[in-house]
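Of the protein chains in this complex, all but one are displayed in their positions.
Our next item is chain A:
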Amino acid sequence: MTLFTLSFTLLFVFATMMISYWQKLGLEKEIAIGTIRSAVQLLLIGYVLQYVFQTENYVILVVIICVMIGVASWNAAKRGGGMHGVVWRIAISISVMEVLMMGMLLGLHLIKATPQYIIPLSGMTIGNAMVVAGLFMNQLKREAVSSRGEIEALLSLGASAQQALHQVRKRIVKFSMIPTIDGMKTVGLVQLPGMMTGMIVAGASPVEAVRYQILIVFSFTGSAAITSILLSVLCYKLVFTKDLQVVVFQDS
């Protein structure tokens, strides 16, 4: 596909902006920024990946993965606004997940140990972990408001922070994993995932594309579970003060 033919896809963006203007949705600026950012970011990463694949420089590979984890953590941490020390907690959770996932994929020879495999798979699992972490933080704050009575009832009976938040933590972990599990159930029936579609368009056989997609779907489940459970261990104390009282968050 040439850049000229690719530019025709901007028609979709213009149409969306026209609708936004016509319906007074006020989204034109957001759409314009989103369009420019996504195009620049994707083109840039395309050139970076081309360079990395050619040189097979593992330092650059590690730097790219660290940048991915950093951006994902920073973005997901915004959902936990008002809580301190969220970014590093998310970064640790995602990093541990990445090490475990890549260790397993490479250790079991499910993928080749080349940047061509490691970077896209890391990007997809880290991206999924980011969504899970964002949902987790958002729900943790919500539960601290909506389940305050339940948590305080337990504290009144002499519960520790861990005991007082046990049920709430279970609910948050479940909640944060719902999109991943739902996606797993409907994949192939409702949506054909991006990676599989991309491989088919690029000429790979559908069966080969499906095999990689299954790998991705299972990796997503693992990454969601690891990230969410680690976050529940690292973050539950954030809803308590040093005197073991429930922190008052503004209901958002």
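Keep in mind that, in the parts below, a residue touches a chain if its C-beta (ideal position, glycine included) is under 8 Å from a C-beta of that chain, and two chains touch if they have at least 3 such contacts; residues count from 1.
As a convention for this text, contacts and distances are computed from a predicted model.
Student: I want to check something: the complex is missing a chain, and I'd like its UniProt protein name from "Putative ABC transport system ATP-binding protein", "Sulfurtransferase complex subunit TusC", "Fe-S cluster assembly protein SufB" or "Phenylacetate-CoA oxygenase".
Tutor: For the chain not displayed, UniProt's protein name is "Putative ABC transport system ATP-binding protein".
Student: Using the touch definition from the top, which of A:26, A:107 or A:149 touches the missing chain?
Tutor: The single option touching the absent chain is A:149.
Student: Residue by residue, what part of chain A touches the chain that was omitted?
Tutor: Residue positions of chain A that touch the missing chain: 149-150, 152-160, 163, 167, 241, 243-245, 248.
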